[in-house]
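Here the complex is missing one protein chain, while the rest keep their positions.
The block that comes next holds chain A.
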């Protein structure tokens, strides 16, 4: 009898209606089934169905006005309607993202055209930014684009090794509790608004960086990067270091995720061959995570290229192509938009929008390639998991 009781849950599958249970229970009790063979499983619903189904179907029929009660088949039209509307609404919500990206490109182009027509210089090769005179506009993004790439490159050079170190520390060195706390600290770094970093960089961090610049210039001044003729201060170095701090958490979080996904078998195989911890990381973790590292670096690059306020507050805002990172100066497309917006007239705004369009295109390309890598990776990961 106890055997029969234990078999009962196996017999009552999810598809069995409540009304059938009584008959099935009696079946199990009568048979006293000691071994649950499949014949008994299939037999019970077949005999039970026709005898009990009739009353359950007829019961709701006298109340046709209650159409909304869950569990009842709704009138066909209404059901299709609700479902259709809901699906349409969600489709619109999803498509909004595509629409917004298309709209960004469209409206930036539309608003950029007037100033580009009035421009008397080559937009891509002219250095200065003087778009406001109505009949005499001269502006170009050459120096801005150079500054954007230079500051982003330095920021990546500084941030990526440190970020990968943190990611490895969190995924393979720290124990779980420490990793949680320290991971939270890195998240906090990501939560600090960029304007606060800008303020900190301008009011506090500028001091140590200036000292460091003087030192660099004293001993390494023969390298063009560290030469200076105009003193030291709000330099590309300061902006790039602030930028490096800001992209650190982005690179860390994605690469940490990738490192954690390294197959345990790969690591254990390396350990079984007598590898030290570093050799495990070099032979198993890093090769496996390489696409993820590339993607995280590109995400960091996207952020670095588009960062505005922190750079507007820390860079010296010049319009030169200068390789010196220690002398005051430097500018980026985004920082220039923030700095020049206040004094821009209608045409000046249009010119700024034109430079923003270039920035949008660059970051779009960078982000799309990063995401394409991650996406391909995801498939690979899924394949490896099965």
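In this section, a residue touches a chain if its C-beta (ideal position, glycine included) is under 8 Å from a C-beta of that chain, and two chains touch if they have at least 3 such contacts; residues count from 1.
Methods note: contacts and distances are computed from a predicted model.
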Protein name as given in UniProt for the chain not displayed, "Cytochrome c oxidase assembly protein CtaG", "Allophanate hydrolase subunit 1", "Hydrogenase maturation factor HypA" or "Phosphate transport system permease protein PstA"
"Phosphate transport system permease protein PstA"
Taking the full complex into account, find the residue in A:289, A:302, A:329 or A:348 that is in contact with the omitted chain.
A:302
Sort through A:104, A:127, A:142 or A:269 and give me the one touching the missing partner chain.
A:104
On chain A, the omitted chain is touched by residues 14-15, 70-74, 79, 82-83, 86-87, 89-98, 100-101, 103-104, 107-108, 110-111, 161-166, 168-169, 173, 182, 184-189, 191-200, 202-205, 208, 211, 245, 248, 252, 276-279, 281, 299, 302-303, 305-309, 312-313, 334, 337-338, 341, 349, 352-353, 356, 359-360, 363-364, 366-368, 370-372, 374-375
